[in-house]
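All protein chains but one are shown at their positions in the complex.
Chain IDs A and B follow the sequence of writing; residue 1 opens each chain.
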Amino acid sequence: MLQLSLTEQIVSVLSAVVLFSSFALLAQVRLVAAVHAFAWQGALVAAVTALMATVGSEPHLYFSAVLTLGLKALLIPWMLHRLIRRLALDRHVETIPYPALVILFGAGLVLFSYWVVLPIERLGFAATRNVIALTLAVVLLGLLMMVVRRQVVSQVIGFMSMENGLFLAAVAATKGMPMVVELGVAFDVLVAAVLFGVFFLQIRESIDSLDVDRLNRLTEAETE
Amino acid sequence: MDSVLSPAAWLLAGIQALLFTLAAPLLSGWVKKVKSRLQNRRGPPLLQPYQNLWKLFGKEALVAHTASPVFRAAPYIVFSSTWLAASVIPLIATKLPTAAVADVIVLVGFLALGRFFLALAGMDVGTAFGGMGSSRETLIAALAEPAMLMAIFTLTMTAHTTNLSSVVDHTLESSYSLRPSFLFALGAMLLVAVAETGRIPVDNPATHLELTMVHEAMILEYSGRHLALMEWAAQLKLMIYGVLIANVFFPWGIATELNLGSLAIGLAAITSKLAVLGIALAVSETVLAKMRLFRVPEYLNLALLLALLGIFSHVILEVGA
Partner (left out) sequence: MEALIVTLSTPAVGALLLALVSNVTAAGWLNLMLSGLSLGGSVALALGVLSAGPLTRHGFHIDAFNVYLVVLTTLVGFTTSIFSRPYMLHVCAQRKISQRHMRLYHSMYQVFMLTLLLALTIDNLGGLWVAVEGATLATVLLVSLYRTPEAVEAAWKYFILCGVGIAQALFGTVLIYFAAQHALPDPSQGLTWTVLHTHCESLHPTVMAIAFVFLLVGYGTKVGLVPLHNWLPDAHSEGPTPMSAVLSGLLLNVALYAVVRLKMLTDGALAGSDDPHMAGHLMMGFGLVSFLVASLFLHRQRDIKRMFSYSSIEHMGLMTFAFGIGGPLATFGALLHMLVHSLTKSAIFITVGHAAHIAGTQTIDRIRGLIRTQPSVGWGLLIGGVAIAGFPPFGIFTSEFLVLVATMQRWPWLSVALLVGLGVAFAGLFRHLHPMVYGAKPEGQEPVPANMIPVAVHLGLVLWLGIASPAFLSHWLDQATQLIAGSGLL
């Protein structure tokens, strides 16, 4: 049986909740609620990071935690929120075809990521190694969200939640990446968020909708 | 197991089963009372359910002339199967002789048996409401049961046994108390319990609104002592789920030794745990609105997902790979 300290237990509980929040994002059809769920996920990731910093006494992780909290839980959700209001999507409700199937598929992805990471877990390098499988699952669930959602804003949320998973992976597996890399990644994420905002407006302008299904002019099909 | 032979332990098991049955109406009364208070009403007295049952037992049981013997037998079968289920659940102490049969699969089986006859009875007379209630009940049950079984399997995988009593003991002895799998299983169990006991937002026990009722529709044709047994069985079911949740997920306080002191602590612990659960139920019933029937599958899918995540997080996070 696994022996974990109380903080490590909290870490694994919180990471499990992060996974659950990914499912919540996947199933949430109301945009504003999805943004809120995303903000919660960011806050949870920041909390896990802060706890990891306490466990491993890695002071630079505190900085990462604050960075994540600021970026993923506050700034980006705020930007998305503002955009949603600006584009008058407050009451937008998306229809997901076969929601139950999507969720089941998501559960399958969790199993898949466990299977992928299993050989690494067997190595038993760190007490929190088990979290790696969950982080991969969060990444893949974000990917799934981008595949099944047809709405630009939800796709962006899926993208950002992938980033959350990646960040958590770095924290769980290696106590965070070197500071320079982490800053670089955070910068990229921020730029990406700004660009997404620009794109919302461009897409809206060009097709008068934010439904990705209507972005269908470029295909291999031979149409005249 | 020594306790199997000890007459005192057997006596205690009998008392526990009896206590379970007798306390069930009290829990219902408590929930009703708290709910009324939350809605700024005074509400019926705490002991009102007992008076209702007493009154019904004294009345003549009318049976429709189209009814078959199944209709007459159903209340007794439903009540006794529920009561059997109740009697094996550890209420105030774990190491009792009945613990040997306190298997979770047996428990689910007893509950399923009761529900099967309840649904049969609903359809027996041939009225529209009864059939409708039965079909809805089976729809809910078909979705809730897998979720409940999976939530329970999460626990049994942790304890490596399907014996409820041992599960409780295992949780008490383990130092690894904050388990993500338990969190998810608890969530799933709460959702399933609400659905199975016919509370808001799945069903509303307080109304006979024809288009929405589920449980009430099935027992619409019953009267007198039959109705009393059916109602009592429903109250017992609420108590079963309450005790399951309280003792499996929060077992602290339950008596592991059979002496007077720890038994008293056990009794106090379960009373307070059930009181808290009752308040939580009343609050959620006040806050939530009943949902439309076709959204119930979504709700139960959530329970299923939580149960699934419980198993996953047990396998992924807790098994020391």
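One rule holds in what follows: a contact is a pair of C-beta atoms (placed from the backbone, for glycine too) under 8 Å apart; a residue touches a chain by one contact, two chains touch by 3 or more.
Treat the numbers as computed from the prediction; the structure is a model and nothing was measured.
Though it is not drawn, the left-out chain touches A in the full complex. From the options A:S5, A:T54 or A:S206, the residue with contact to the unseen chain in the full assembly is A:S206. Residues 116-117, 119-120, 123, 125, 132, 136, 139, 142-143, 146, 152, 155, 159, 162-163, 166, 169-170, 173-174, 177-178, 180-181, 184-185, 187-188, 191-192, 195-196, 198-199, 202-203, 205-207, 212, 215-218, 220, 222 of subunit A touch the missing chain (whole complex, contact as defined above).
Following the convention adopted for this analysis, only the chains that are shown with their structure count from here on.
Residues 1-4, 6, 9-10, 12-13, 15-17, 19-20, 23, 99-100, 103, 107, 110-111, 114, 118, 121-122, 124, 129-131, 133-134 of subunit A touch subunit B in their complex.
By the touch criterion given at the top, residues 174-181, 183-184, 297-298, 301, 305-306, 308-309, 312-313, 315-321 of subunit B touch subunit A in their complex.
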